[in-house]
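The other protein chains are all here in position, but one chain of the complex has been omitted.
Labels for the chains are A and B, by order of writing; each one numbers its residues from 1.
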């Protein structure tokens, strides 16, 4: 019935329609003539663009995974703050990587250290559609490095400090490392193999997180006077598990997508090694912790899966299936060892275990490439840089390059982040007050509550709200 | 061991196997002979089908995003109702768009107003596989328009009324607009540019939501007698944030997929403009609200991201990077302005801000195309209809068409929805009773509880359950 009611309106518009219709018709004819099937080059280009884009979308979705893992492993009084940080590091990172980061990472090389042109993507044109897909793919990687940090500094870092930090990691710290290893810089020239970024992405995030956690100090209640530490349980195991599933899902874009080509026939193989290592690490972390603690730990199995994913990221395209299995099995132990070292030896409070997972297993996975890079696999996956690992007759050369890369990135990422957090802390203080921390950052920083209807939230007569964690 | 135990069973079946095996073998031989590699036309067709399908799957997943955003921003006593509405609008919409909607939208044109054939997809055959992928892609868009409404009418609309409304928006209101702009109708003939549906999808949903919210009136407790309004906080910021991440993820199918061709080399570019605008809007909404309210608002940053996504949807394939940035930055302010207008000036209660985000920013983004459509970008993305925007020498022509389209859609979508809700309300009342609203729709409409173990739920001796929101 409705269309008839509207026909008078349409009649009023008739003159408009006639004038514009001619223009439209001309364009339509031009479009209709384009019926020649595309040539092989065009088809290949489309396949590459689609593959890189879809993989990049999956990597984008890892932002949701990190948000859920960090939210789930932290307390309810800080979830709004964590959600905001995970959203804004991607948003701010998108702007910074667009304006500066991409140019620093992929611009013309200045002595192997950083790129120097292409600011605001001025180097990208409308003649090659792949460039834009490539940018999107690189952007979501930069954002992954940035968002790792929010877990390590959770529950006590001011949102303003986090925003400033995000500008630096997206606009300087990450792109410089990216240039070194993926942008033709000095480590690339030496043949360092970090296929999908155990070091470029995960270690950078992990080291920056360690720097932030060190400058901040531990949360109130984490360590006792006698030096022992307490478990501060997260508020939702379901959200944490959902986050791990999302991250695992996204990693199928992260690693296989790093071929940067849909025509590379090995993308299924890379998905396979990625998955095998993740599975092995989840099982080994579960069993090791079961033996250690007498119970199968949900949290440790979740962290184990992430540990395996981070560890295989460097070598996913250069190792055999059994090597992937080995890397996974060991990663499940490495993450437990690192968690212990960081909490009990270094006495650093990393609420979600980000440093152990991303810096610890990132380093481990990168070094394993120096041992296990297999020439047959490299030929299959078209990894044309670097040398075979020590176990395949490659000598100590590749291992040395990997170690040098790990070390250089650790020094740069940890050093620059530490300086940044330290200076910010001196200038105006990056940590919320004890009162605000006890009350929760959602109330103190944002004036909101994550779950106003759940938990022992008391809305007192005078309008004061008391959240879990507040001393009675 | 087990297979041996079963071998006797298999022996009994031997005659069967022999008879059927022959048939199978014949088919197998036929299949094995098909080893000629496909020609370029077949390859191109496959690339297009895969791209449109994968993009459509991402858009489908936005249903989960809307469910989480709406659930998170509403109270726990109504989440079951919201989940059901978000599920059934997709389910009912799938049936209606299959039966009627697609024919109205893409059938043979009747005076530019609506299609008139192809009911129950009778126009689709088994000779062209792309048609079915195209239908799926259009279906998920129709469902997006429908599901936007559930947020604006949340926490008080009966589920029966929502189901009836869903039939109309999927089977009539949306397809008619779709025909006008995407189905060769009068606005298409005038060259209106709404690349991925700021107006076709988002404004339609937003206007219908406004109509529903107006007919329903505000929730109990939203407005005070002195005209001031209260914040009714949602029950879960983590769910709301998860929803925004899912929506952002799904938008990478929504906008780049709207090329309807995987061979269009600009899909990476469209993903890029989409992302840049979303990021800019999240940052600008955060900062504007920070300045206004003195605190960085989690909720506003989340809505800002959605605002940017909605606003760039019309122009994602026709604007330059800097124009996308500008649209995003402005959208972050527009959404705050619209939220204020709707709540404080119009005094309409839209629990999740759906009208501001989808109608407000949808209009804004569509109009910006009339200013900022860039001919160079249009050549790259193969947008062959419409004219350049005012800023690129296109005169007022395109801006006029955009404005006319925005207006016509507003009149049609708001008008028809208002009539529908108003008539339903007169006939039997579309709003639950005050008692039911206070108790929560989960109990009153569905006899269930969203979170029976959480929150101040009291199961009294007489079996009565008291939910949050009930006066003491």
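The criterion applied here is as follows: contacts are C-beta pairs under 8 Å (C-beta built on N, C-alpha and C of every residue); 3 or more make two chains touch, one makes a residue touch a chain.
These figures come from a predicted structure and were not determined experimentally.
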Worksheet item: Among A:50, A:145 or A:288, which one is in touch with the chain left out?
Response: A:50
Worksheet item: Taking the entire complex into account, which one of A:99, A:172 or A:346 touches the absent chain?
Response: A:172
Fill in: Touch criterion as defined above, residue of A:124, A:214, A:267 or A:327 at the omitted chain
A:267
Discussion item. Applying the definition given at the start, please give the residues of chain A touching the unseen chain.
Written reply: 39-41, 43-44, 47, 50-51, 54, 58, 75-76, 110-114, 172, 176, 186, 188-191, 233, 235-238, 240-242, 244-246, 248-249, 252-253, 256, 262-269, 271-272, 275-276, 278-280, 282-283, 286, 293, 295-299, 301-302, 305, 321-322, 325, 376-377, 379-380, 382, 384-385, 387, 397, 401, 404, 408, 411-412, 416, 451, 454-456, 468
Worksheet entry | Residues from chain B at the interface with the omitted partner, ascending | 2-3, 6-7, 9-10, 13, 16-17, 20-21, 23-24, 27-28, 30-31, 37-40, 42-43, 45-47, 49-50, 52-54, 56-57, 60-61, 63-64, 67-68, 71, 79-81, 83-84, 86-88, 90-95, 98, 120-121, 126, 128-136, 139, 159-160, 236, 239, 242, 442, 445-455
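Everything below uses one rule, namely that only the chains that are shown with their structure count from here on.
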Practice prompt. Would you kindly tell me how far, in whole Å, the mean C-alpha position of chain B lies from that of chain A?
Written response: 28
